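Only one protein chain is missing; all other protein chains are in place.
Chains here go by letter, A, B and C, matching the order in which they are written, and residues are numbered from 1 within each.
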Amino acid sequence: MLKISRYQDISLIENEAKKDYVDRHSPFVHCKTSAKAGEKFEIKVRMGKDYEHPDDFDHYISNISIFDKDKKLAEATFYAGALGGQGKKGHQEVTFYVLLEKDATITAQSYCTKHGLWESDPIKVSVS
Amino acid sequence: MLKISRYQDISLIENEAKKDYVDRHSPFVHCKTSAKAGEKFEIKVRMGKDYEHPDDFDHYISNISIFDKDKKLAEATFYAGALGGQGKKGHQEVTFYVLLEKDATITAQSYCTKHGLWESDPIKVSVS
Amino acid sequence: MLKISRYQDISLIENEAKKDYVDRHSPFVHCKTSAKAGEKFEIKVRMGKDYEHPDDFDHYISNISIFDKDKKLAEATFYAGALGGQGKKGHQEVTFYVLLEKDATITAQSYCTKHGLWESDPIKVSVS
Partner (left out) sequence: MLKISRYQDISLIENEAKKDYVDRHSPFVHCKTSAKAGEKFEIKVRMGKDYEHPDDFDHYISNISIFDKDKKLAEATFYAGALGGQGKKGHQEVTFYVLLEKDATITAQSYCTKHGLWESDPIKVSVS
C-alpha cells in the first residue's frame, strides 16, 4: 500500500528535526469555510506553516492537488528551481479558483520527490 | 481522508455490477518479477482484467501513475475520447520503461473522474 | 507542425463570434514588471479578458503552464466541472509563486480540449 503521510500537531513533537520534517511536507488548505453557490471561490494551498522545504533538483515539491471529497478539482506540477534552486528553501504554494454548487470538503495532496505523498487535513466549506 | 479504493478478488463478489465496478476501476501492473540492474525494464499498467471502463467525457480514466515503493517513477494523463469517446469502452493502458538498480516494489495508482483514486496490488521485482 | 494560436488585439476584430473565440482562449499573464531577486513573486494567469470560456465536459481549459523564456516553471491541470460544469462559463485562472534571480520573460501556454494550444504575449520582468 502506498504510504500517505499526514500532518500531526507539531506542538506535540519534541524532536526539532521531526517538527521540521512534518511541517515542511504538509500541505495546508487556506480558504473560507463558507461560499456562495456559483461564485468564484479561492483555494490556496501552501506547504508548511513554520518550516520551509528545500527546492533542490533532487528534492522538491513536484505536485499539489486539491480534491472536493474524492473528486479531483485541479493539480499543479512544479519544476525544480522555480523557488530559487539549490540551497534555497521556500513554502511552495498555488492558488486555484473553483465554483462550488453544494457543501464541499476540500483536501490537498502533495508529492515530495524524496518523501512521497502527503495529505492535508480536510476543510469543510458550507455553500449557500 | 481521501478514499483510495483497492482491488478485491472479484471471484468472491457475487453481485455482477459490483464485480464490473471493482474490476474496471483497478489498475493492474504487468511486468516481470526479476530485472537486471541498469537494463531497460518494461512496466505496463492496464485498467481492468475482465471488464472495460467507459471513455465518456464525464467519466473516464484520466491518470495512471507508477511508484517504486513510495517514489513516483512516472505518470500518464489521458484525455476523454482517446479510447473512442462517448458510448465506447476500453481497457486504458500505458507502458513505461525504467531502469531499476535494486529490488523494487511497483504499485500503480489510477484516477477515475467519477470514482476517484484506485491502487493496484504491489508487484515485487528482484533486481540482480 | 502543431498549431499554437496567439492573442490578437480583439478591438481590431469585427466579427463578434471571433472576438469571443480569440479572447476566451487566450491566457493572459498578470504580474508586476519588476521583482526583487530571491523574493516571492506572484504570477497569475487568467483565461480571457472580456469573454468567458465554457466549462463543459467535452470543452474546457485543461491546462495552463508558465515559462520563463523557454524554461517551464509550473503547470496547472484542471478537470471539467470545477468551474461549475455544463452550461456554465468562467475565466479559468491560477496563481503561481516563483523566485526570480535575474531578468525574466514570462509566457503562459494553455490548452483547450477542443481548440488546442494557445500562447500569451510575453511579459518582461526586470529583477534587481
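Worth a mention:
Assume contacts are C-beta pairs under 8 Å (C-beta built on N, C-alpha and C of every residue); 3 or more make two chains touch, one makes a residue touch a chain.
Fair warning: this is a prediction, and the values are worked out from it, not measured in the lab.
In the full complex, the chain left out of view touches A, B, C. In the complete assembly, the contact with the undisplayed chain comes from A:Y79, out of A:F28, A:F41, A:Y79 or A:F96.
Set against the missing chain, the residues B:V22, B:L83, B:A108 or B:V125 yield one that touches it, B:L83.
Checked against the full complex, the one of B:K3, B:K18, B:K40 or B:K124 touching the unshown chain is B:K40.
Where subunit A meets the omitted chain, the residues involved are 57-58, 62, 77, 79-81, 113. Touching residues on subunit B toward the chain that is not drawn are 38, 40, 71-79, 81-85, 88, 90, 92-99, 101. For subunit C, the residues touching the absent chain in the complete assembly are 1-4, 6, 62, 67, 70-72, 107, 109, 111, 113, 115-117, 119, 122.
Basically, only the chains that are shown with their structure count from here on.
Once the centre of each chain is set as its mean CA position, subunit B and subunit C turn out to be 32 Å apart. Centroids built from CA atoms put subunit C at 23 Å from subunit A.
Chain contacts: subunit C has residues 77, 79 touching two or more partner chains.
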